[in-house]
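Selected chains from the complex are presented in situ; the others are not included.
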Amino acid sequence: MSIAAINARNQFRGRVREIIEGPVVSEVDVETSTGLIVTSVITTRSVKELGLVPGREVIALVKSTEVAIAAL
Amino acid sequence: MSIAAINARNQFRGRVREIIEGPVVSEVDVETSTGLIVTSVITTRSVKELGLVPGREVIALVKSTEVAIAAL
Amino acid sequence: MSIAAINARNQFRGRVREIIEGPVVSEVDVETSTGLIVTSVITTRSVKELGLVPGREVIALVKSTEVAIAAL
Amino acid sequence: MSIAAINARNQFRGRVREIIEGPVVSEVDVETSTGLIVTSVITTRSVKELGLVPGREVIALVKSTEVAIAAL
């Protein structure tokens, strides 16, 4: 099954740079082409099911309702 | 009160590009220096309390636990 | 660009049953083949970009970190 | 104290099928009567305080603002 599009407006395409694996959840760091690092915490089961390894091309996705705004 | 640092690893600094105001929540679009657009939905009260207007310098913040990963 | 797989373990495939459109966010109700209703609130922009209308086949996705557990 | 109702529109009633316990958070898999598996990540403290064990009847709850929609 292939997904054509998803509503998450915030999509950051990049490559997995590092994975810190834990017993239940893992941290997955994604680096975009502009050098931005986006950090994700997902279940370790998902890391394995998606076959994530450093260098793998992925998209980091965030729902707009999860984004906070800070004023400088 | 000034905040020195926040745990949200994902911080996107930029300027407010557009605000779509609703009666309860508003959409705030932030454009980073590399041209990336990050979309946020926050309460309209917060938009007013923070004094957000187009051009205002802000940081869009996302907790790592809110970031999903999709494989291509 | 097509997505092959996503880490959200909780994927509910169904059809859009109803959309309540607001100025900033909209409620999208999805009905699965077993009659389960899953309710989502996404930006109205996303509703339009995805071309969502009643009857459209979709997947409702939830990150495991967003699921709470209540004991009876 | 007993809760009469909660606003989370998405409530999946079922039984705990499996628990993967970690030092801080645990994965709790819930199976509904129709065979659907809903996965949750909650603190290990909560797993203990709620007395969760395989077979225990529970409700998995998700706020509508946390549900994303993908088009096929």
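Note that the chains are named A, B, C and D in the order they appear, and that numbering of residues resets to 1 at the start of each chain.
Operating definition for what follows: contacts are C-beta pairs under 8 Å (C-beta built on N, C-alpha and C of every residue); 3 or more make two chains touch, one makes a residue touch a chain.
Keep in mind that what you see is a predicted model, and the values were worked out from it rather than measured.
Taking the whole complex of the structure file rather than the 4 chains in place, the copy count of the single sequence reaches 6.
Going forward, only the chains that are shown with their structure count from here on.
When the C-beta contacts at A-D and at C-D are tallied, the pair with the greater total is C-D.
In terms of their C-alpha centroids, the spacing between chain C and chain D amounts to 18 Å. We define each chain's centre as the mean of its Cα atoms; on that basis chain A and chain D are separated by 23 Å. Looking at chain A, residues 2-9, 25, 41-43, 45-46, 50, 59, 61, 63-65 sit in touch with two or more other chains. Residue ranges on chain C touching chain D, taken from their complex, read 3, 6, 8-10, 12, 27-28, 30, 34, 36-42, 46, 50-52, 56-72. For chain C in complex with chain B, the residues that touch the partner chain are 1-8, 22-25, 43, 45, 61, 63, 65. Residues of chain B touching chain C in their complex: 20-23, 25-27, 39, 41, 65-66, 68-72.
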